[in-house]
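Scroll down for the structure; my scribbles are underneath it.
Heads up, one of the protein chains got dropped from this complex, but the rest are sitting where they should.
As written, the chain order gives the labels A, B, C and D, with residue 1 at the start of each chain.
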């Protein structure tokens, strides 16, 4: 899951954030060291070429080229393009997190609405709960590469206990050219109605509360699916990437240290290592990496959502809540503030 | 539908986004190659004119003009205007996607609330579902050019099975100078009330849950309609377009390579190909294209919503759910974690 | 109503937005041509003064003044001030549109909840519906100048059929120093309760659904009222206007073409027509116009909401739906996909 | 209450906003004239000092200092800091307005749900309504200085008729170290339950609708309280204020007209009155004033919310609605469009 560091910055202290600069996992260094090496190598190569291999007039030409590139590098509005774009990506990423489907609200309702501690009652509750988990699993399979790797076929879904063999058959029998993740929810509705008819659900108020909650769960699922389906338009991402790459390309040439003896303005000094350009590389490329990481939070990055963990947690917890814990209450005792 | 590339960027990898730069469908290149050719041709024409056709004093005048244009090109705040504008457009576009009407929530409720597997029960469920699909079709017809092409008249709607002939007559009989897409929802309400009276809907709780869900569906439809009806004010779009076009116009002249021998500042080099100006063209014009694509997501762009597909999917899936699948349950089996 | 152009930009095509640049209705040209003429005339006047009437030393002074003005014109952050301000105005404008009260949700509920096709039943439904329309009319009267012109007194409201004479008397009899637009909703509640007692509304579930929907309608109304009552603070609008006007004032002097013979930097060229300054005028003044148009969307601009049309549409459609269409159903027929 | 000017800008007209520039109430001039006088006096004092009192070498030093200050004044990012900060403040301010508690929704429900026109019924409805008003009064007292001045003690609350003496005693008897504004809502719940038991509220549906609406009211109250309690962090406000004040401090010295004879770049002209700096003062200080005005909208500024007026309006209107108007209906008449 995401790299948590909030406890490290709970209090604003002396140079508080500087401790974050030395983390590795999920850090800018881990994400960027390869690009950095490439960038630094190219810079060095060009520098060596300029210093040792070019003839005098070639040097003069290169110097003019360098100044030309530098001028344009400054004109590229990388900051704003990245600012607007990353804001968009971060908002989408957070909305996806907020819409991860958790079955907790449903499990409380199922546990309290479906009567009967006998086997049939247990079966009803467990099956309803399973349908809920099955739906989100089907969604996660199409959204998350990690989940898809774990459940490449429906057989794996059955084996993992999210579906019985009979359900699998019923599922396959329904012919539709479209995605079928909504099917378990029709079963859910049918089974709840059946339970209502048999008196396991007391009245329509209980039933409709359950149906509404189920629909809320479905909305989370479909919103998640929607975020995967309709991404940020490719053009926007290309525009941003192009701007950043152009900037770095211009820097490779334009930020070379030119011969101070030639007397170009702003080129009085030859430091060999372009410290500020390298730092700029870190924060512009780092900013773009923020976008790269968050644009699809269902991959296997350090900062991605651990959907496989969610799936396991949800199944385990929800079955526990509706079965073992159903009507299982601690003894009612007076609390210590009683009169 | 939109061009999906999120699976390509699931993990943030070595120069992760660069792979996106070489896609064609929905890409900046496909969208911009024509404008690019025009821009490059004009630039070349002016360049040729300057280099080979102008007399000495004309050249001097052109050089001054070029420097003048260049100065103002830099002052045009294309970045910010585009930043604010595209943010607005992207938000509207996403809200339209989120408000696409999906009948899934309603179909679960109809399947579980309307009793009876006999022919009359089936008829009730299918008809209610059809009314829902009919409403969104009527909205889509006025919102989406693609849908309008497919259903140019109400006859096409009847033929496609969204409406019966008797409904068509009833629909036409109602005289109103205003749009009539709300009519099927009055029918929906009337039919549900009828079902309630005949005991097919058990009580007011079931009925009102259905009515509330129907109203939610209607709100999606009317919001979609609203987005089409009341666009971003024309002036805003014109302001942005004007800024971008002015910028490129100024670039055509101002970014010419002037004769290095004249010794103008910043004109020491003649590269013939204005590489950075061309790249700037790509990302400013590309950014504007983002807006053009998203300002009306119901057209036929690579990135537009596939409304015709939605219409088919919704009808097919919703009839399936309320009819064939009504009270159709897989056998209740103990799951593999039982005890 | 607003100028619709979305169908024109359904597909992103070759130089897609350029077609928008040649529209007149609701366009930047129509909105700005008068200001443009004033600006251009003043510029010309100053230019003529400088060229033909000033003596040598006056010219020198004017040239220094011009350079001074130009320097400060560039420092005025018109772009950002406008960017932040217009974003605020656009958000408020859109929220006002989204909160326009439409009676559709209520009319579906009234049609399905209030029983009886006899005269009394019709009277109940029509009266409830009328109360709803009356409330929004009262709100619109205080919000929209166009509506106020059409209904300057309560007599006009009665004449137009939104209120009966007896209601008018009852309304006037209630003494309150405050606005009374909430009164019809108290009547609504009372009448609905009466209908509930007489069995025309079946039970509390139906009644409360109606009351909740009515309250939602009221919230739209009062939010609309709130947007009118509490505008963007005057100071903010003044700050923005001041910035823009200062900028143009500085441009009038600072963007004059100075005598090239005097050799001022950046003044090598005398083009007579300050093409870029005029374009800048168009997009800064145009951007401000966006704000002017949207800050009160209930006026009579090309882009304002057509509230009078809404009022008529809502009354006509809602009476139709609850009366003529009540329990009026097309024949139930099997659809073409049946089995 | 806030200064309303929206009707003045209903239509976008010829130089539409310029009329706003000449308003006084709530205007930038009224808010800033004192600061402006101070700023202008200081500027003049420094100018006089430089021109008449400094010796030659002191003048040379001052000139260098002035150029130094001017250089840094331009580097201070006042625009952005203000842009981001004011956006935050404006959003908070608007949310506070939207969450002002209005009892209208509750009064419709109370009027229609609590039966009986006899004295006891009236007493029930009036008392419930009073509890609601009392709660918001208690909140307003701790949020708004204006309201606190009017009701400095609980005695004033009792005297104004929001509380009876017996309620006051009961209220005081409850010992709690915490704020007690929630107490009237417990009474509300208890009284509603009592009414339900006595059959004055028909069933649980009516009761729970009332309770939900009451909870919604409470959420408005507590959100308002939250906005007062947890403001924008002091550091943020200090950062912004510091940036603006530093800027003006730098301007005082850096924007002096230096002796043109010394030939400093950009100092060819001595205008005595620094017109652009004064205008800049107006719009930066004005922008900061926007924040100052809105950061606490419950004071006594021209633009603050008139909470005392709200309190009176709410009590008067809500008692009227639940008592005098209870089941008071105009005669049911056919409207003029009947058949």
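The rule is short, and it goes like this: a residue touches a chain if its C-beta (ideal position, glycine included) is under 8 Å from a C-beta of that chain, and two chains touch if they have at least 3 such contacts.
Note that the structure is a prediction, hence the values are computed from the model and not measured.
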Fill in the blank from the handout: Note: the excluded chain touches shown chains A, D
Exercise for the section: For the chain that's not shown, point to the residue among D:105, D:141, D:200 or D:218 touching it. Expected result: D:218
Practice task
Check each of A:58, A:176, A:262 or A:316 against the chain that is not shown and name the one that touches it.
Solution key: A:316
Practice task
May I ask you to list the residues on subunit A that touch the chain which is not drawn?
Solution key: 1-7, 9-12, 14-18, 20-21, 23, 26-28, 31, 74, 79-80, 83, 86-87, 90, 97-98, 102, 104-105, 107-109, 111-113, 202-203, 205-206, 209, 213, 266, 268-269, 271, 276, 279-280, 282-283, 286-287, 289-290, 293-294, 303, 305, 313, 316-317, 320-321, 324-338
Practice task
May I ask you to list the residues on subunit D that touch the chain which is not drawn?
Solution key: 31, 34-35, 38, 61, 64-65, 67-69, 71-72, 75-77, 80-81, 83-84, 87-88, 123-124, 126-127, 130, 145, 161, 164-167, 169-171, 174, 176-178, 182-183, 185-194, 203-205, 207-208, 211-212, 214-215, 218-219, 222-223, 226, 228-239, 241-243, 245-246, 250, 288-289, 291-293, 295-296, 298-301, 304, 315, 319
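Going forward, only the chains that are shown with their structure count from here on.
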Practice task
With over half of the numbers shared counting as same, classify the subunit B/subunit C interface as same or different.
Solution key: different
Handout entry: subunit A and subunit D, separation of their C-alpha mean positions in angstrom
Key = 39
Handout entry: Whole-Å gap between the CA centroids of subunit B and subunit C
Key = 24
Completion exercise
subunit D touches at least 2 other chains through residues none
Problem - Chain-level touch network, classified as line, ring, star, complete or other - result: line
Handout entry: Interchain contacts, given as pairs of chains that touch
Key = A-B, B-C, C-D
